[in-house]
Each structure stands twice: as C-alpha cells, then as structure tokens.
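Sharing a structure, written as structure tokens. Questions coming.
What follows is part of the complex, with its chains left where they were.
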C-alpha cells in the first residue's frame, strides 16, 4: 500500500470523523424500505412484510470499477438503503471508491454517519471499500455546498469568509 | 427586522440544519461537569453531587456586547457546558451573536447540534440569540477547516477539489 | 437584571432539568412536518420534499409582546414544530416569555426537553427567551395536571397526597 493513497484516505477520514449522527434502532424484526409508499416519514416507510424477499437484502455490482474519467479522478459507488432496501433502520452502508492515479475524493462530510475505510487494491489506480454507520449517510461536498449552492451565497459574504477578493469568489463560483 | 440581517441568519441556518447529532439523556438527576476530573470520558465527568450549588446552573454575561472589530464583523459569545457546568448531559446551550453593519457569521457547521436563531435587536448593528441542541455543539468553520488545517491539506488536492489554480489555493491558505 | 426575575427563572429552571427526553436524529437531509398527512406516526410525517420552501424554516412574531393580563401575570409564546414545520426531527425549539410585574411562570415540567433561559429585557415587565431540546417539548403544568385533570383525580386521593383536608382539595379543584 503506497503512501500516496494513504494520504488521500486520511483526507477523507479527517473530515468524516467530525460530523455524524445516530440511527434509531429498528422497532420490529425488519422494515424493508418501500420508496413508493405514500407515507413520508423520518427515514423510509416499510414494505408489506409479506412481500419481503431475500433479494431485498442483496446487491450485486461492487465488483464493477467506477468510471474515474472526471475532473477529480475518482468515483464513489454507494450501497445504501437506496440500493439495498433491507438496510432500512439497520444503520449501516458501504461504498466502493475508485481512484485514478492522482485522483482525489474532495473534502466532504457525512452529516449522519462516521466512516471507516480500507484500500483493497492498488496504489496507482486504487480501490477502497468504506463503510458508514447509517443506511442513508448523506454527503456534503464542501466546495459544492459553499460555492455552488442554489440560490447562491452572496459573493461578498464568501469574500469575507475566505478573506479573498470577491473576484476570486466569483471565479470559483463559476466552476460549480 | 431588516432583510439584510435575515439573510445573514439564513446563511448560518442553512448550514446548521445539515449536520448534527444527539445527546444521550442523563442517567441520574444531574451530572454537573467537573472539568478537572482525572476521568476522561465521552462528554464530561460529574462533580461530587454534595458540592453542587445553584451557581453551577447560572451564567451572567449575555447582556455584554461582543467585540465585532475583526475581519468578519461579528462575534459569538457561547454559553455551553464550558460556561455553565450544570448543562452537562442536558443537551442544550445558547450563544449571543453580535453583528457589525455588514458583518457576517462565516459558513460553518455544528457537528453535534441543530440550531435555532432569533434576532433580538437591530438591523445595522444587530444582536441575535441562538440555541443549539447540545451542551457542547462544536463548530467547524469551513474556510478554516479546509484552508487552515494543520498539517495543511496539500495544495494540489484543494486545487482539484475547488477546480481552481493551485496559486489561488495557496493565496487563500496564506490567510489562515 | 433584577434578582426578582432571576428567582422566577430559577423556579422554571429547577423544574425543567428534572424531566426530559431525547429526539432521534433525522434520517434524511430534512423532514419538514406535514400536519395534514394521513400517516400518523411518532412525531410528524414529512411534506413532499419537492414542495419545501425557505418559509418552512422561518417564523415572524417573536418581537410581539405577549398579553400578561391573566391570573398568573405571564404569557408564553411558543416557536416549535407547530409554528416552524422545518423544525421537525431537528430537536430544538424556542419560546418567548413575557412577565408582568410580580407575574410568574407556574411550576411545570417539559416531558420531552431540557431548557435554557435568558432574560433579554427588563425586571419589572420582563422578557425572556428560552430554548428547549425538542421540536415538540410538551408541558405539564403541575397545578392543572393534579387539580384540573379530566376526569378528576378523586378528592380523597389528593387529600392524602397533599396531607390536607378534602375541603381544601375541593377548593383548589374548583379553580381549575
């Protein structure tokens, strides 16, 4: 395992441990998510338990490499309650992260989870498996949230916050 | 209440609702924080209950205006478990925020709390009272965390993350 | 800030720290309350996220003095999930309390929150802002709950509990 990749991982990790929340335990044996339910609740409503199948607890696809041909040179493949409805109320999920050489996972936080990450392969091209303590951890990519929000945060506010000229702020905003 | 101030508040609020956590309930009638305890635990150890006084639940000073003569034109006066040891395990705290005209509270998150905020006075100079759902909400000021971390995040990583030239990154880093 | 008001506040506070609970964290980015939902759940169901507006996180009115012309000489103006639907699942709320001279906030508990309180103005007429660690803290006013419950608690039970003559109990009950 090369130092380069370790550093990338630590960047992600150093952000992730700072912001996270907790998942209430399930209140019955299982509550497989029903995204089509008309009942909108904190989390997701459950399917009729009579229609639950083994497949609701299964996902195939983590062996497929993510496409890293993008400006940041990395790709996250999530496996959370949106991919495995059986994860609903269970407080756990996974991601596969593919890194191109010199690729990065940009600074971000997960508002509802802590994270643990291991490199499973490579140091030029590399693959990591990470796990998060939520079935729906969420993600706030800092650059997007600050410079790409809609409606935009006013340029003079960001200029003060980052202590730079407003033109630099507008330049960064134009990228998002 | 002027629109200007409302907008500033919304900036803070829009960040705050995204990242927060929960506080376990107390397991006894009170657990007044003892910051000098040799027992280091999740949260803070408790004082000997025999030495608890009414004063442990009291703080005087929120009537004092914060000094806003600084680059961002605002000042936060916190009242959390560090100021009121009796708040330990109670999951609540307050802050007073003073704004100079055109002052801002820079983009930030509270990793362990949600926040509610009211302007109590003014629109040129203004004073807000906010409350957070933690006795120790923490704060991550985005600009500091990204551009002022120690050790620093490598400039080429930030250049990719913010999609700007590395020189701009180094320029921003020099301010923190 | 006069001693008189401080004492009143402490009465409220000394009750509040004794009884409170916790709010599960949100399981998605937001869950704005939909009080009209046919789904009745622990807490409140969420609006369709496509219909959420900035206004769902906003309330105007805390600058309006409460009417204290009543037997106890105080008035509580709540700002919780009933007033700000965006507070749903966020575990925080506020109240404004107006006190007339010699007014009181009668002994009560909040079954689902702890509370922090600051006097923002006055000592004859006074205004306080308090915050509670729940979007729906609830309130049990002791005198009402004991002497004004419906159906009533039998007079001889209360006579024993308060160790007074049953006639005194009936006298107090007649006030509620």
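Chains here go by letter, A, B and C, matching the order in which they are written, and residues are numbered from 1 within each.
Here, contacts are C-beta pairs under 8 Å (C-beta built on N, C-alpha and C of every residue); 3 or more make two chains touch, one makes a residue touch a chain.
Just so it is clear, the model here is predicted, and its values are computed rather than measured.
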Whole-complex count of the repeated chain (3 shown) stands at 6
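Throughout what follows, only the chains that are shown with their structure count from here on.
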With centres defined as the mean C-alpha position, give me the subunit B-subunit C separation in Å. 25
From the C-alpha centre of subunit A to that of subunit C, how far is it in Å? 38
Indicate the residues of subunit B shared as contacts by at least two other chains. 18, 20-22
In their complex, what parts of subunit C are in touch with subunit B? 1, 10, 13, 17-18, 20-25, 29-30, 54, 57, 60, 62-63, 79, 86-87, 90-94, 113-116, 118, 120, 129, 131-133
So, in the complex, the side of subunit A touching subunit B is made of residues 7-8, 11, 14-15, 18-22, 71-73, 102, 104, 106-107, 109, 111, 138, 140, 142-143, 145-147, 149, 153-154, 157-158, 160-164, 168, 171-172, 175-176
Of all residues in subunit A, which touch subunit C in the complex? 21-24, 38-45, 111-112, 134-136, 138
